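Presenting chain A:
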Amino acid sequence: VSSTDDGSEETTETETDGTTETDGTTESGSNGGPYAIGMVDSLTGSLSAFGERNQRGKDLALKRVNDVGINGRDLKIIVEDSESESQGGVSAAQKLVNQNQVPFLIGSVGSGVSLAIYESVVQGTDVVQLSQNSTGLSLTDFPGLLRMSPTGRTQSTALSNIIADDGYDEVAVTYVNNDYGQSLADAFEQSYDGEIAYKNPHDQKQQSYSGVVSEMNSSGADAWLFITYQAEFATMVNEAYSSGYEAQFYGADSVSGDNVLENTPKGSMDGMKIVVPSAPVDQDNYKEFASAFKEEYGEEPTAWSAYAYDCVVTAALSIQAADEFTGKALQKTVREVTRPEGQKVTSFEAASKILSDGGGVDDVDYQGVSGPIDFDENGDPVGYLQILTVENHDYVGTGFIES
Partner candidate 1 sequence: MSDLESATDPRLGANLSKENVVLRVDDLQKSFGGLVATDHATFEVERGTITGLIGPNGAGKSTIFNLISGFYEPDAGRVEVNGTDVTGAEPYEVADHGLIRTFQTPRKLEGMTVREAMLVGPRKQPGESFVKLFTSPGEVAESESRNLADAQRILEEFEIDHLATQPATDLSGGQMKLVELARAMLAEPEVLLLDEPVAGVNPTLRNKLAEQVRRLNEQGTTFLLIEHDMEFVMNLADPVVVLDRGSVLMEGTPDEVQSDDRVVEAYLGGGT
Partner candidate 2 sequence: MALLEHFVNGLIFSSIIVLGSIGLSLVYSIADFANFAHGDTMTIGAYSALVTFGAVGGLGGAVFGLPLGFFVALLVGIAVAAVVAVVTEKVVYEPLDVGSIGLLITSIGVAFVYRAVIQMGFGADFTRYDIRPLRPIEWLVPYGIRVTQHDVAIAVSALVLVSGLHVLLQHSDLGRKMRAMADNPDLARVSGIRTDRIKLWTWIIGAGLAGAGGVFLGLYNQLAPRMGFDLLLLIFAAVILGGIGSVYGAMLGGLLIGMINQLTPVLPVGIEYANAIAFVIMVAVLLVRPNGIAQEAT
Partner candidate 3 sequence: MSDHVLELSGVDSGYGEVQVLDDCSIHLDADEIVCLIGPNGAGKSTVLKTAFGMLTPWAGTVEYHGREIGGMAPEDIVREGIGYVPQTDNVFGSLTIDENLRMGGVAREDGLSEVIADLYDRFDILDQKRSAKANTLSGGQRQVLAFARALVMEPDVLLIDEPSAGLAPNTADDVFGHVQAVNEMDTAILMVEQNATKGLGISDRGYVLDQGSVRFENAAADLIDNEEVSQLYLGG
């Protein structure tokens, strides 16, 4: 019951080390303790699978950051659960912003939740909010709300081009019934010239989507576009497979993942094309990230881990670049550390070195593992997309698109 009397001094240490065992001695006093920032994530609820991946990316990044340190201090991230709901997300953000007084808030997964947090907690304060996973189009209208994942519009445009280039003038679209799915589907509709034979939402978390796939099948379109999440998509693939439907599949970012490959039969998706925001996978920093990730978790990282990773690094850099640890100061630096002016660096260590060697914000251009970042005036990052094609039941990069 007495948990609420926990003062900020006492919470010196929780998440600083992520996976290492030691680190028992980060004590207040030495350098004023660690820098505490907040993160709202979907630890439970319908998007908890994304949350899990975010946490892995975050832990990895945090380790990197704290191996180097920020001005000799550690970075600490207080993670709160949004339960994948806007009510839960707002409560979590309220606690982080008003109780823990964090000046920098990473959050959250779903576009709806991110917006809810922004509208009810962040707006009107100078706290920096950086969403790790929201691709909803409406976030563009809020320059104060930064995000690490590019707007879905770039994906939608890319998808419509790819589909058209592949020679399909008719497509069936199914999208998940939330802000993410709806806005991407709408953007796709706008940019696609051909005929949209079927465009309907489906609810998340259903135990069967055979109705959806059979409707797509009877729409007559040979190209099917899925804008949904992995679990839902895997179900649809399996149902299409076991119903014997054949079509050329296309997908937005959230349908890709090792778990989809693992849980669908070989050959069921071959030839499918998916557009994912990503760093060029042959870039060194990505390779290094991927191998570290694989070593730690035994599987390939996904874009969602990469976003969270970049969120943490960006936050750390902006803290180091700022004169003081306040929202006001961070607002200025957070955009600059990833901007094209300055030296391109691909790791926190390198960027941190420039800064501690007396470099200013304009001297660094952090290149993330998820892309070059480069926030624009709306708080959106540059969309750097990779086209993945499923070959032999594996994702193969078959091209890049930069918007």
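Selection rule: all candidates are chains of the complex that A comes from, given by their letters.
Just so it is clear, a residue touches a chain if its C-beta (ideal position, glycine included) is under 8 Å from a C-beta of that chain, and two chains touch if they have at least 3 such contacts; residues count from 1.
It should be emphasised that the depicted structure is a prediction, and the values quoted were computed from it without experimental measurement.
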item: Numbered candidate touching chain A, per complex, among 1, 2 or 3; value: 2
item: Footprint of candidate 2 on chain A - complex, ascending; value: 44, 46, 48-49, 51-52, 177, 200-203, 205-208, 210-212, 214-215, 218, 230-231, 234-235, 238, 241-244, 259, 262-266, 268
